[in-house]
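The complex appears here without one of its protein chains, the remainder shown in place.
Moving on, here comes subunit A:
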Amino acid sequence: MLPGTDRMPDVIPWLILVPLVWASLAFLRGPGRGGRLALAGLAVQTGLAVKLAMQISISGVQSHAVGGWGAPLGIDLYADGLSAILLLLTQVVVLLLVVYARAYFIAHPEGVSYFWPLTGYLLAAMNALFLSADIFNIYVTLELLGLTAVGLVAARGGTESVGAAMRYLLAGLMGSGLFLLGVALVYGTYGTVSIAVLAPLIEAEAPSAVFVAVGAMLVGLLLKTALFPFHFWLPPAHGEAPAPVSALLSALVVKASFYLILRLWLQPFAPLVTTAAAQLLGLLGMAAILWGSAMALSQTRLKMLIAYSTVAQIGYLFLLFPLVTVTSQEAAESALQGGVMQVVTHALAKAAMFAAAGTVILSLGRDDIGGLGGVASRLPVSIFAFALGGITLAGLPPSGGFIAKWLLIDGALNSGQWGWVVVMISGGLLSAAYVCRVLRRAFLPMEAGARFNSPARALEWSAFTLALMSLLLGVRSAEVLILLGIR
């Protein structure tokens, strides 16, 4: 190959531009329009994300200066293995959810409103977030992500959804305000916001203002990630939204702010983080697992049960901080791999579970768990998808959730912190308990006189594909972990 021809065209800016373009076109076409545009756009984006992942695995981290300006006045974009995994995950999950949502909104047209353009803008914000190389750009993308997510929650327009959207908006604004305060203090101290430039500066010297900054950014991001006790806004926002929106928010949006915590914790702020802070995050994660599972067990409505299960599963993500901080390299590496696998498998499984629940609710016209009788025989594919998602949450082999929990447990044992193992295993048992609570009802006979509409096949099979992927990831996890190793 000639030296000039191996310079592959830059895919990075297109991952942000493509969703912006189709979202704007969908917006111009008016409410309820744009499903086909979304499908075409997502197909292109998935291709781009695959291409980026291949480029990264061949030639290492990729970067791009927007418009050729470069930092500090221009914006730099940057992608390593971790960003590639999340980009790929986002495009694949949303592609399947687009297939699901098209069928869903045909059966349920009053909920659609501006779903398509908002989804496109949400994707543009999320892709930009995963590609950001400086903390100010991260703030902007975080805010855009929050605003579009609020729009999606509010779209149905009833008191419950607008109230949930308002609560979500205020919590989000508080979170991003705290993050921006941190950015201001970091910029005031070091005169730069670039993550790569900050890392050596922080390692050399960190005045007390930087500790305040890191604290503010961390609390802001925890609020956005809905870690216990900041989870209060999540169950209403995720439970009240239409099913495709719940799936989008629970599977992906909370992961975006978690990704930021992880990235900032591992890269520029690594010299500042203490064992005490890491243990505190682990303890909050444990509280989230126990509280979220207990609340899920006591819910009467199906979607609220799944929303509380998200609160619990977010807790798992935070168990990785005590394991990656001030421990052996080996333990830290397997904990990090476990945490990222948990992000990926939970996204797939939770999207599948919300999608399957949406199908069930559409068919029955009600969403109380008590009225689920007979669903297993009428909607076997949806209930199978829900159960496969549940297997991943509970961490049973051969699911991706099993690999995630295995790696986390490995990290805990290697660093001598076996207490966390107890938490992980009991969390798995609790998830099995609330999933079985739903399944037990679904296998009971149907109530006499119950209403039932057969759903479109696309609804059932898109959820099933998501669930199957979360299961099969357990067999194909090596590729993900190799990609993660490229930093």
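Here is the rule we go by: a contact is a pair of C-beta atoms (placed from the backbone, for glycine too) under 8 Å apart; a residue touches a chain by one contact, two chains touch by 3 or more; residues count from 1.
Assume contacts and distances are computed from a predicted model.
Note on the omitted subunit: UniProt lists it as "Multicomponent Na+:H+ antiporter subunit C", one of the names in "Carbohydrate ABC transporter membrane protein 1, CUT1 family", "Multicomponent Na+:H+ antiporter subunit C", "Peptide/nickel transport system permease protein" or "Sigma-70 family RNA polymerase sigma factor". Of the listed residues A:Leu89, A:Ala165 or A:Leu388, the one in contact with the hidden chain in the full complex is A:Ala165.
Residue A:Leu181 is the one among A:Leu25, A:Leu181 or A:Leu201 that touches the chain not shown.
Of the candidate positions A:Leu73, A:Ala204, A:Ala448 or A:Ala478, contact with the unshown chain belongs to A:Leu73.
When the full complex is taken into account, the listed residue touching the unshown chain is A:Gly358, out of A:Gly358, A:Gly395 or A:Gly427.
For the chain missing from the display, the contacting residue among A:Leu25, A:Val50 or A:Leu147 is A:Leu147, taking the whole complex into account. Residues touching the missing chain, restricted to subunit A, are 72-73, 104, 108, 111, 136, 139-140, 143-144, 147, 150-151, 154, 156-160, 162-167, 169-170, 173-174, 177, 180-181, 183-185, 187-189, 191, 193, 236, 242-243, 358, 361-362, 365-368 (touch as defined at the top).
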